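Dropping the structure in here first, questions after.
Omission of a single protein chain aside, the complex is shown with its protein chains in their original locations.
Chain IDs A, B, C, D and E follow the sequence of writing; residue 1 opens each chain.
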Amino acid sequence: MRLLVVNANTSEIVTEKVAAQARASASPGTEVVAVTGRFGARVIGTRAEHAIGEHSTVALVAEHAGACDAVVIAVSYDTGLRAARELLNVPVVGMTEAGLLTACMLGGRIGVVTFGRRVRPLYEELVTAYGLAARIAGWRTLESTAAYQRGAHDALDNELVEVARDLVERDSAETVLLTGAVMAGVPTRLQARVPVPLIDGLDCAVRQAELLARLGKPKPSIGSYAAPAPRELIAVDTAIARALGSPTA
Amino acid sequence: MRLLVVNANTSEIVTEKVAAQARASASPGTEVVAVTGRFGARVIGTRAEHAIGEHSTVALVAEHAGACDAVVIAVSYDTGLRAARELLNVPVVGMTEAGLLTACMLGGRIGVVTFGRRVRPLYEELVTAYGLAARIAGWRTLESTAAYQRGAHDALDNELVEVARDLVERDSAETVLLTGAVMAGVPTRLQARVPVPLIDGLDCAVRQAELLARLGKPKPSIGSYAAPAPRELIAVDTAIARALGSPTA
Amino acid sequence: MRLLVVNANTSEIVTEKVAAQARASASPGTEVVAVTGRFGARVIGTRAEHAIGEHSTVALVAEHAGACDAVVIAVSYDTGLRAARELLNVPVVGMTEAGLLTACMLGGRIGVVTFGRRVRPLYEELVTAYGLAARIAGWRTLESTAAYQRGAHDALDNELVEVARDLVERDSAETVLLTGAVMAGVPTRLQARVPVPLIDGLDCAVRQAELLARLGKPKPSIGSYAAPAPRELIAVDTAIARALGSPTA
Amino acid sequence: MRLLVVNANTSEIVTEKVAAQARASASPGTEVVAVTGRFGARVIGTRAEHAIGEHSTVALVAEHAGACDAVVIAVSYDTGLRAARELLNVPVVGMTEAGLLTACMLGGRIGVVTFGRRVRPLYEELVTAYGLAARIAGWRTLESTAAYQRGAHDALDNELVEVARDLVERDSAETVLLTGAVMAGVPTRLQARVPVPLIDGLDCAVRQAELLARLGKPKPSIGSYAAPAPRELIAVDTAIARALGSPTA
Amino acid sequence: MRLLVVNANTSEIVTEKVAAQARASASPGTEVVAVTGRFGARVIGTRAEHAIGEHSTVALVAEHAGACDAVVIAVSYDTGLRAARELLNVPVVGMTEAGLLTACMLGGRIGVVTFGRRVRPLYEELVTAYGLAARIAGWRTLESTAAYQRGAHDALDNELVEVARDLVERDSAETVLLTGAVMAGVPTRLQARVPVPLIDGLDCAVRQAELLARLGKPKPSIGSYAAPAPRELIAVDTAIARALGSPTA
Partner (left out) sequence: MRLLVVNANTSEIVTEKVAAQARASASPGTEVVAVTGRFGARVIGTRAEHAIGEHSTVALVAEHAGACDAVVIAVSYDTGLRAARELLNVPVVGMTEAGLLTACMLGGRIGVVTFGRRVRPLYEELVTAYGLAARIAGWRTLESTAAYQRGAHDALDNELVEVARDLVERDSAETVLLTGAVMAGVPTRLQARVPVPLIDGLDCAVRQAELLARLGKPKPSIGSYAAPAPRELIAVDTAIARALGSPTA
């Protein structure tokens, strides 16, 4: 199986990181192809950048998904998820969506840890969009940016463990999701210090994408995820135009 | 007051139509400036096109909002609304959001009419995103595309009146929202034939944008709508880069 | 335009205060007519007083709304809102309803500040009634009664700023609504000390009432807000009897 | 035990009917005292009349509840329920509230039958106010006014049975509530023709009021149902003024 | 009236305790018959034990409910409630369900006190199952096991009073439910120290069971609570087989 990991951030270094983690999560026979956004934010962290990233995701999957069996959106706002799901004939999974839904199958309510007060509402909006508000035990927000720096992050690790435990203690969380593509791999490292499952969205997304690819459901032919009839667009990537059957292609 | 009407569709003809309706809705002293998307779909009607439109909206407001006092998103999926609201120092209102919230102030539950089974889920997702699901009485979907053609549309008019009445009769709707930028102006024409207020999202959005501009609330300095600190982006419009303080600008 | 501001409290001093604030919020051409309850509580602060105030509001609007273009309910429990909306041919807006819905258009979730633990449930019930529970970030309650006294209220101001900031800090509120007619004008004075928009329900209600009057939607002819067919009542104000077409009029 | 049945309608004939039904529902040792509104609508059927009825209920309970052990609100919009509950030291139960909550204990979701499209939203608002929306299987509305006329109502009976069965058949209702004080007694008569329990709100309210009286919970001393500290009101009934400790009493 | 109190715990001592409390709650003419589980946990405190208890409850009611007029489930997870309600021709009430619904009729939102972090999610799940999440003001969890020991529990009493007051103070709870069969009788003892009604689920359940028995609603003949047509089971109690009409009986 060939799995496309889409990083709408324009930072190869982030792509390399998520690609490495995705390879660690993937089944033996799965080839991971990771692509990086060609325009937009180095690291998506604002609503405007997320909006640009929606387009970027469409461009990336239009160009690269052709030979792939499934796609993982490796930006934790699930940037471009619904658009890519509509456009492609193969399954597309977002890392936060997959983290949340997989956590549901471990049982109980989910504590969510986000980085930065600025983006917490975006995660709340994702939860609302997925209809999962009733499954959330509580929220904690860290302001640290250490995760984006190289080297060990003992202080950040301690802070993460502390808020995860607090979600368990005070809000009765039965699993804890660490959001953020940059957190990929961290839950595994810190798991031993937290009394409930620590969920890694990317890890879940890679596995769920493989699962859906093997499940082999057909593309719907009606509704909002059906393949669009030929459309007319201007000034877009050749790949996008072709994918949407635009005469400008 | 100067009001920017943003049409992320790349069809000048749609822009002209919404601009005319916006001028009809605006206060005497308000100048309406309408801009058209420079890339993307002629008429946004798929999730992929909506995703591209999110970026397009950011580009349009980054370039044109500078001298304006408020902005109206004139695509009925409220494409790019949250991003524009974050980016700008002036109020931004979406036409479907404004239609729904204004309808709330008329009292009771809202019936919603959408065009095309394909896009109805997008409107359901907007309602969910705005936390207004409990205010919806029911949904009706028409498949007609007559609205995009010139001339009178008696058959479509009749169909619209019929489904609006049916929402009142069977679902106890106390107002009815006709979605779609192309519907701008139609509610006024058909109002006499429907027993409850027929809501025109664009009409509401223009008026709400003026209201918010006069209300004069400051830009938040914290949270997801605060002005971002300088960001780093690549390969984006000069206007976007400048708006986000990117060194590449 | 002529705007009726209805104060079901039987305190002229409160009426004068809200009338002054309403005039400050109204458009240049708008005449504000403010009326005071003729029976009931000096300051509505209990459920029983609110119930009496419901009747009082009906009496006030039946007598005074005739020559007006829109009505604002200037009691922050939106006392009598739905009844007045049914009875009149012109738009009626409640100050808390308008504050909440206007805040929605500024984006994100709303923190709510109430005065007195006793009445906080009434505001929670309003939010539930409007279907807006999902839009609330959190609640804070102050017990101070200083607002009802003349002069500067530095201690209260400080307390208000503190709880507003706390709603932003801990609950990720992106706007904050100060409830209470007595708070009219305060948000403007304290805005500079709070990092997100501070919402003034009366200010919003006046502007929304003007907006709805100009929007010009017709009275529904079906449903719970349609004009009632002639009714039979006894021992009520002549104005109420007339408004409801009662033979006892 | 002495049970006060409050009919805020100003029709003695309705009072007599509900009093008779209340006596049929009450325990052997319970004395039913029924009182009729002294002002307002003959039969509350509009929002304005409901608002007046809120005041009327306060006046009635302030005057008559003194020697009673519990109170039943015998208007099916539960008019004045929350106000009376605050004001009195004894339990107060609304007939629709009691019907809904009792139905919950029979299991499953509830079908609701209302009379008149005009008032259905008021019942929907009650359900929302009680937080019970998730327990409703569906709604049916009849336009018949036969129930207010004397004699047998075979056609209406048939219609009621038909919609009740339809709620069971199509919406999987497991109980059906017939709203409306005028329906008191009807569920018992029609029960044999409907395959699930037909709920009579008044019947439930009388029994729940007795239950709560015997349960003997104290009046809260904090919160929105605590007895108010002395208040100041003008131009209200002596009984109301006394109940609220107003100096004008 | 004959009331069956079902204790699926296999501890006679718990049965004696709840039977005594049930007798204290029951009407003068009511005979309380209390039965103890014959298999399963001494005190149900895990999900697996609750699952076994579901079966145990079915066995107990199949054997003992025949001569009874109503049934109370005296395990506070309402273990086996829905199954017993389906199986029997008489009303069945769970103690937590009855506590919650009765609290609703006292007005406002309910604070809930649970024993043990381990089981709090089970109570949250009950609230969700009953559709009552919107009626909950907040949760508090105590870890004390003193309640299961004989003698006075001053420390526990103090702790209970403290968390109940805190629910009132910080979460605006207007009633407080003490969960747990072992808490039966405690609310009455501590009521004077808490400013809002302290609810005792068992007390409510006994009274509601009597009420429903007197209400006399028929068994539904359609739906999930109708009597099952003859079923085929193996290796179950004779009483269960007989109740389900199994040929193996």
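What we mean here is this: a contact is a pair of C-beta atoms (placed from the backbone, for glycine too) under 8 Å apart; a residue touches a chain by one contact, two chains touch by 3 or more.
Given the structure is predicted, the values throughout are model-derived calculations rather than measurements.
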item	value
Options A:Lys17, A:Arg42, A:Arg82 or A:Arg140, residue touching the unrepresented chain	A:Arg82
Contact with the hidden chain (one of E:Arg82, E:Arg109 or E:Arg135)	E:Arg82
Contact residue for the chain not shown (choose from E:His50, E:Arg109 or E:Arg135)	E:His50
Missing-chain contacts mapped onto chain D	108-109, 134, 172, 174
Contact footprint on chain E, counting only the chain that is left out	10, 38-43, 45-52, 54-58, 80, 82-87, 117-122, 125, 128-129, 131, 222-226, 228, 231-236, 240, 243-244
Touch list for chain A against the chain that is not drawn	82, 85, 91, 93, 97-98, 101-102, 104-108, 130-135, 168, 172-175, 191, 195-199, 203-204, 207-208, 211-212, 214-215, 217-218, 220-226
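Methods note: only the chains that are shown with their structure count from here on.
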item	value
Euclidean distance of C-alpha centroids - chain C vs chain D, Å	28
Separation of chain A from chain D, taking each centre as the mean of its C-alpha atoms, in whole Å	51
Chain A, residues touching no fewer than two other chains	117, 120-121, 128
